[in-house]
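Here the complex is missing one protein chain, while the rest keep their positions.
As written, the chains take the letters A, B and C, and residue 1 is the first residue of each chain.
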Amino acid sequence: MMTYWSHQSISPVISAIFLAPLLFGVINWIKAFLSGRRGAPWLQPYFDLWKLMRKSAVYSRTTTWIFRAGPLVGLGAILTAAMIMPMGNIPALVSFPGDFVLFAYLLALGRFFTIIAALDTGSSFQGMGASREAYFSALSEPALLLALTAVARRTGSNSLSGMYEVLSSGSWALVSPAMVLVFIAIFIVFLTENARIPVDDPTTHLELTMIHEVMVLDHGGPDLAFINYGAALKMWILGQLLIGIVNPVHTGIMWLNQTISIVVSLSGPAIAVGLIEFSMARLRLKRVPQLLVAAGIFSVLALIMELR
Amino acid sequence: MHNAGHLIWIILVVSVAFGGICRIFRSPRKILSFMCAGVLVVTVPVLTLVVYTFYYGAVSSAGQWFYIDSLSAFHLVVMMLVFCMSTFYGYHYFDEKIDEGIFTTRLARRYGSLWFASLTAMTLVLVSNNLGIMWVGMETTTLVTAFLINLYSNKTAVEAMWKYLIICSVGIAFAFMGTLLVAASAYTLETHVADVLLWTKLVKVGEVLNPALLKTGFVFILVGYGTKAGLAPMHTWLPDAHSQAPAPVSAIFSGFMLNAALYCIMRYISLVDLVSETFSQELLVLFGIGTIIISAAFILSQHDLKRLLAYHSVEHLGIITLGLGLGPAGIFAALFHTLNHSVCKSLGFFCAGRLGQIYGTYDMRQISGSMHLSFLWGGGLMGSLLALIGLAPFALFMSELLIVKAALETDTIWAMVLFLAGSSIVFVGALKHIIPIAWGKPSTDHVCLKSMLTDKVLVLGALALLLMLGLWMPDVLHEILYRAAYIVGGHHN
Amino acid sequence: MNNWIDLLIILLILSNFVMLGSSRLAVCIRTLAIQGILLGILPLMIDRQDLVLHTTLVSIGALIIKGIVFPWLLFKVLRRIGIRREIEPFVGYVPSLFIGLAGLIVSLYIGSKLDFPAPESVADVIPLSLFSILAGLFLLTTRKKALSMVMGYLVLENGIYAFGSVVLNKVPVIVELGVLLDALVAVFIMGIATYHINREFDHIDVNRLDNLKG
Partner (left out) sequence: MIVFLLSVIIIVASGFAALVTRRSNSLSTFLGVGGVCAGSLIGLIPTFNVLIHGSRLSLHLPWHFAWGSFFVEIDPLSSFFLIPVFGVSILTAVYGAGYLQHYRQTHLLGVHWFFFNLLVAGMAMVAVAGNGVLFLISWEVMSLAPFFLVTFHSDQSKVQHAGWVYLVATHLGAIFLLVFFLLMGVNSGSMDFDHFNPSGYHHLSLLFLLAVIGFGSKSGFIPFHVWLPEAHPAAPSHVSALMSGVMIKMGIYGLFRSLVLLGVPSVGWGYVFIGIGLISGIAGVTFALAQHDLKRLLAYHSVENIGIISIGIGIGMLGLSWDNPVLVVMGMGGALLHVLNHSLFKSLLFLGAGSVQHASGTLEIEHMGGLLKRMPITGMTFLVGAAAICGLPPLNGFISEFLIYQGSVYGSMFLEGATVGAMPAVIAGLALIGGLAAICFTKAFGIVFLGTARREKGVSVRESRLSMKIPMLILSALCLLCGLLGADILKTAAPVLNMVTMNRFLDAIPLELIKAANSLRSVTWVFAGLILILTGLIFFRKWLLSKRYVQEGVTWDCGYIRPTSRMQYTASSFVQPVTGFFRNILQTRNIVSPPHGLFPTKVSLTTKTPDVFEKKFYSPLFEGTKRILFGLRWIQQGRIQLYIAYIVITLIILLIWKVR
């Protein structure tokens, strides 16, 4: 159960770091494609980031260093989380028993700072967004952890790398109704954490209905770049949680494994999100907790089935 | 041994004489000074006797009519302690009344002689081996102290005195009936008539006593002396008398007179245990618990500071009674509790008395901020009340702990549970009273008198004593308590 | 001798009934005096072989104190206070008599049940003493005037005394005298207390003495 490092474990981190923005590009492209438009180029997110990085910054007089720290810690936490996230059966850079707890808490760390950075502006809109973000994530966290526990029970391993290793090498043999429930639960968490429809609408223009976007209203320049990049990264690694369950690829050839994993990581979440965003509208805010509680219930059900 | 016995006479005669001497002084101040000196003088032979008893065993005199063993020696110590404290406290207590001309020479004389008379009477109770004389002493205390309650004659004081007089007289009459029944139970005993009520004789021949009569007698005794000791539901006189009497008098009432009555009961416990192992225990536990619960109810709803303290006395007498019913360990605890309670309650009354003078009322709703007004008296009251409700590290916590332990050892779980429940209620209720008294804005602009050295010594000394006894019991005390407990309940073993 | 004792007992019982049924305080005091004298004689009547001196001493003491001093004291108080009657006791006079009767029956019953180590000749004293005690307690609990209560107490005391006379040979004379003396002082002080009540309140209705409660 020791920590282990291997040269191939670099690849999940590397691919996350470099490919995450691409995921956004793909999603936007799919959305546009589904609605019959021609989307922006896949690399558009990279251009945006580049542009933002080169901008100067404007800070509100109300704010303190917390405001500046928010994007940094948000990104830093997710980058760290990327270190423990495997890609399919390719283990993560670091893995150890119970690392998925740390994973969840690293996400929480990022969120914590994003929230207080939002509160630092003294704007009531940002406060509102922060409030919602905090609320929804508090409800999604149990669902995530329970779902992963179910996976742990299923696979007999309690580190993320171990779990996904078993999942992918066991191919579909391990797929069971419980795993379907787990998948649904994690998917809801995925949507919530990434502020996608039906929980949040990243493209809305009405501050009152925003959750995530409104929190970062005051950030600009490199800070916004950090935030956006962090968001992309978050989507990537949370996507890995999903992909790992349904991606049975186990060719035995390492480069092939990696390639397929990357392709699936890019296309899977993108298609799912794209489809949902194309076909659904945002839920009313009051309904969101119900959705999250439902995710929790799915996890519990999954666990019960596993524990039986 | 014979010579030591004379000391008993000396004590009695001297204290009576001092009572008379009080009448020749011409100013209240002088009388009060004399009282202090007098009490100290009486203390000398008493302590001598106690020490003698401790080292050489029981002392008897006057054809065994007087008898001092560890049980009475222990109570003598408690009595002298309470009397000394109260007398010295009284020295400054009356300052204001003297200045106002209320506490006149006439009153002071009356106060002084009654004070010594009650000392004599209580001593008589403790030193008599003859149960009849013991009764006479007990009745005398009632009669003598009645006028101490009514020192400044006013409506409520008269009412209190009347109730005290009548209720206690009725109780004591029952006690006499009980004494007679006990005497009757010894009818098969072929002894000289002078010996028939001698406790030492009766205790030796327990087997031949008539059980039915002895038990009946004990019931009478328990109800009778129990009235005087303030056991519920015979306690009704107690809050009235305590609240109306001047503080030093309340202190001796609560600090010792009640215990003297219980002391009488203890003597009979050792008798009745000879014929039945559990007869007394059941009754004592029952009375103890009942007393605790009823007093708890009144403590909760009390508004008068001195009545509050009086109900605390009721409660603690209940606890002692409970302890007496819990076998040797319980008796040990009960005796220890007697000492603790006496010291603590005297202190409580001292402080309450002075606060009453400062605030001009005993109504707790009108007393607040006493700590600010007088650190000594306010703090003393707080300390004594906290000790009374059983907080460690004060001694009362220890003795209550011993009682709980005794209850567990004797498997009297229901009693323990009720005791703890009752004392919790007392705790909750009393604490609610204490806090606003001690803290907050002072509710009077009365300028506090400078506290005198004796007062400081009294308050701090009493608190220190309680603290010490709560942490460490001297071997001597342990030994004396052990022996005394053996006298009361040794037959169980 | 037995007849004499029985006569005494009957008289004593009757005197208790008088106490129960009379509203006039003066009558009550006189009855008490008579009761005291009768009680004083009682020990002498009881057939005893020994302890003549002892018995005589106590009898004389009782006679003087119970028969003469008490009534005198009470009359003195009565005159000071200047009232004559007990007004409206909690239980009326006629019901009191009936209750007294019931008490008598109970006493007789208990007396017969008690296995008491007394000579046959004085066995009847015990029901009497019980009855007196009950009567005294009844007076104490139902009468309103302070003076009536004192008298109730005395009846109670008399009952106990009567009981004591049965076991008298068991109790040393000094104790007996001490007891008598105490009773004397008690009555004396109760008298003074009554006087104080009268002075402070202008009445001696003890049921109106209810300032102290709770």
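Here are a few things to note about the model shown:
Basically, contacts are C-beta pairs under 8 Å (C-beta built on N, C-alpha and C of every residue); 3 or more make two chains touch, one makes a residue touch a chain.
Quick caveat: nothing in here was measured; it's all calculated off a predicted structure.
The omitted chain makes contact with just one of the residues B:Gly20, B:Gly57, B:Pro233 or B:Gly360: B:Pro233.
When the full complex is taken into account, the listed residue touching the unshown chain is B:Ile294, out of B:Ile149, B:Ala184, B:Ile294 or B:Leu465.
Residue-wise, the contact with the chain that is not shown comes from A:Met128, picked out of A:Ile27, A:Ile90, A:Met128 or A:Leu167.
From the options B:His75, B:Lys97 or B:Lys163, the residue with contact to the unseen chain in the full assembly is B:Lys163.
Take chain A: the residues that touch the chain left off the picture are 1-3, 53-64, 66, 68, 72-73, 75-77, 79-80, 83-84, 94-99, 101-102, 104-106, 108-109, 111-112, 115-116, 119-128, 130-132, 134-135, 137-142, 144-146, 149, 152-153, 156, 158, 207, 217-218, 221-223, 226, 289, 296, 300, 303, 307.
Although one chain is not displayed, its contacts with chain C can still be listed: residues 90, 137, 140-144, 149, 206-207, 209-214. Hidden from this view is one chain, which touches chain B at 162-163, 166-167, 170-171, 174, 212, 215-216, 219-220, 222-223, 227, 233-234, 236-237, 239, 279, 283, 294, 296-298, 300-301, 369, 371, 386, 391-393, 397-398, 401, 404-405, 408-409, 416, 420, 423-425, 427-428, 431-432, 435-436, 438-441, 470-473, 475, 478.
The rule is simple: only the chains that are shown with their structure count from here on.
Look at where the CA atoms of chain B average out and do the same for chain C: the two points lie 31 Å apart. Centre-to-centre separation of chain A and chain C, using mean CA positions: 100 Å. Rounded to a whole number, the gap between the C-alpha centres of chain A and chain B is 78 angstrom.
Counting partners per residue, chain B has no residue that reaches two or more other chains.
Residues of chain C touching chain B in their complex: 51, 54, 115-117, 133, 137, 140, 146, 149, 153, 156-157, 160, 163-164, 166-167, 169-172, 174-176, 178-179, 181-182, 185-186, 189-190, 193, 196-197, 199-201, 206, 209, 211-212, 214. Residue ranges on chain B touching chain C, taken from their complex, read 130, 132-133, 135-136, 139-140, 142-143, 146-147, 150, 153-156, 158-163, 165-166, 169-170, 173, 176-177, 180, 183-184, 186-188, 193-194, 196-197, 210, 212-213, 239-240, 243-244, 298, 301-303, 307.
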